[in-house]
Every structure is written in C-alpha cells, then in structure tokens.
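For this depiction, one protein chain was excluded, whereas all remaining protein chains were kept in their positions.
A, B and C are the chain letters, set down in written order, and residue numbers restart from 1 in every chain.
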C-alpha cells in the first residue's frame, strides 16, 4: 500500500451557508490527494494526460462524520490500496488533528483521448508498485 | 416513494480539462434534485433553514457510467426512498435522453444551528409521506 | 445591440458562510448569459469549440450592489455591445425582480487550439449583427 499526506487549508469559498465545507468539495480534495500521491512516485498526472492517458472516477463513496470548518488546517491521507490491470482503488481519511472528519473510497479507470476504456499504463502500475516497496521498507 | 425530475443544462465551467463534467459537480446536482423534490411537497429547504433545521449529507455513493458533456441537456431523477425518524435516503439517476450517465444514493440527517443531530422535522416527514400518497395514486 | 435574458435559480452550493452567493459565482453566470445569447443567434459555443475557435475572457469588471440569496430566482440580462475584428464586449445586469444586484462588463477575444490569438470568426460576427438587426426591428 502506498500512502501520502496532503495539508489543506479550507478556503472561504469552499464553505456553504451553514459555515461548513460543502460536501461537493471533498471529491476535489481526494483528487488532489491522488495527484500528489502520483507525483511522489516520480511521474505526474499532467504527463499522463499529455501522453493521452486519462484517469476517470468510476465509483466514489464518502462518509461525512463531522463538518470541516472555514480556515481549518486539515490533513488528507490518501492510500492506494489496489492497482489492477484496469482499475486503481484508493481510500481516504480527512483529519483535523487526530479527529476523523470523513472517510472515503474510490475506483478509477483509464481512458484514451476518445474516452475509450484502456488498460492502466504499465509505467504507472510499476511506479506505484515500486513506491509501495520503498515506503513499506 | 416520491420522485421528481429536474432538467439540467451543463455549464461550461462545470467541465474539466477532459471536456467532460468534473465528477465533483454531481453532488451539487443531486442536492438541487433534493431541494426541488422538497419544493414539490409544499415547503422549501430555505424555510427549513430559517426555522433552524439543517439537512446534512452523511453518506454519498456515486457510480459514474458515462461522461456528461459540455452543453448537454440532462434529466435528473431524484427518488426519496426512505424517510425515517433520524435520516432520509435518496436515490438518483442522471440521464441524457434514455442513456443513464450516473446512478447514486445518499443518506441525509438533520442538525440544529449548533450542529447537534436532531430528529427529522415531523412536518417534513408528513409532507413527504402525503406527497408520496398523492403521486402514487 | 443584442440582448438576452436568462432565468437563474440560486443553488445552495453557490452560497458562502454569509448565506449569500459567493462573488466568484457571478462570472459563471455571465458566461452562461453569453452562451445563451449566442445560441439565440443560431449557432452554439460548443460548435465553435468543435471548429477550433475558443472565446477567452481578457477583461472582467463587476460591481456588486446587493447580495443574491440562496434559492433566489434571478434574471440575468446580457447585452452584446460591441463586436470587433478581434474582440467582443458584453454588459450584464443581474436582477431580482426590478432590483439590480450587480452590473458588469467583459471583453473577450478568440484563440485557436494552440492558444494563439486569432480574428473573431466572421460567421459569429455576422450572426450577431444579423440578430441585432432583427431584435432592433
């Protein structure tokens, strides 16, 4: 398993009329978590797109436990828990200090420029596998 | 079961660099679906908030099947499938014509101004129940 | 001058912690106004992009007079006030009933797929000119 941490300062514009972060913002943060996790393996999602490989979310499940508040300093833990031939699965924990605000999981697939489903790039699979070995050492 | 339909024109700003609607936009549409469904029962979510009752998303699950595209004219079907003492469950289908782009489900709870969990307002429960009887007739 | 009107229902997610629409939402609405205005001339912005012509905002000025509130039913008036060889200027009024909530103006240019500045498509210029004659009749 490969894990990464991202610090997030809640933006004012991310809060709704209840004064808490709107629930639609969490998927944006999770995507940032995936992108930073990938950067840590030595490649970037931007390079993947330039090579014509696009990662798309097929399934997303979020459990919101406590509200995130304006100006909060949060930690997002992103875990890559499975890298298959056709999909990658992640799990997420959003924390304020030691308090868990939300947990989530997602399944992503890979498509080409035309939107056709294609195998997960072997370079990506190897980079994640290699990174997992290193971080698990 | 109470069901409502909402027509949605995809906004340019809702699309990402792949030219498709970003997956974080769907929760915003589902919320619009719930709000319009509630309006159909004769009350509004705005009035609920003015009365100090806030609906919050506790759980959200989305399955993205096909991309929604810029300028698409979509139909969102929102179903209220369970109204309990403490929570309400909805299911959603997002369609372009007869093509299903996404299906989703959510569980929402009710909190007061201080964010404390409170029972679902009986007025809301009755309005939905009454509306269900009418639409099922 | 070509003018169009767009009805906008304020979304919950568009409101910030003050319970009013966040000021960053207005540019999204103005863009919707421009797109609907263009649709009224018989072409669509989507078709322009498919033909490799992209409209980009070069300048935007907004004066916010009164807050737009959650669930408000608003009217956006979009005026195309100048169509030149290289740029198009629009003005906007955002209204709740007869009350003016904001006024704005923008200048947009045209770029190709590579982001190079290019002349405004003559088809677009003619469509707007033709539409202006009709609506001014």
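Simple rule for what comes next: a residue touches a chain if its C-beta (ideal position, glycine included) is under 8 Å from a C-beta of that chain, and two chains touch if they have at least 3 such contacts.
Only a predicted model underlies this, so the values are computations on that prediction, with no experimental measurement involved.
The residue from C:61, C:99 or C:126 that touches the chain not shown here is C:61.
When the full complex is taken into account, the listed residue touching the unshown chain is B:15, out of B:15, B:88, B:101 or B:124. Touching residues on chain C toward the chain that is not drawn are 17-18, 20, 23-25, 27-28, 31, 49, 54, 56-64, 67, 115. The chain not displayed touches chain B at residues 12-13, 15-19, 22, 24, 70.
Although one chain is not displayed, its contacts with chain A can still be listed: residues 11-13, 28, 31-32, 35, 44-46, 49, 70-71.
One rule holds for everything that comes next: only the chains that are shown with their structure count from here on.
In the Cα superposition of chain A onto chain C, the rotation angle, rounded to steps of 5, is 180 degrees.
Rounded to whole angstrom units, the spacing between the C-alpha centres of chain B and chain C is 28. A separation of 25 Å divides the Cα centre of chain A from that of chain B. With touch defined as above, residues shared between interfaces to two or more other chains in chain A number as follows: 17-18, 24.
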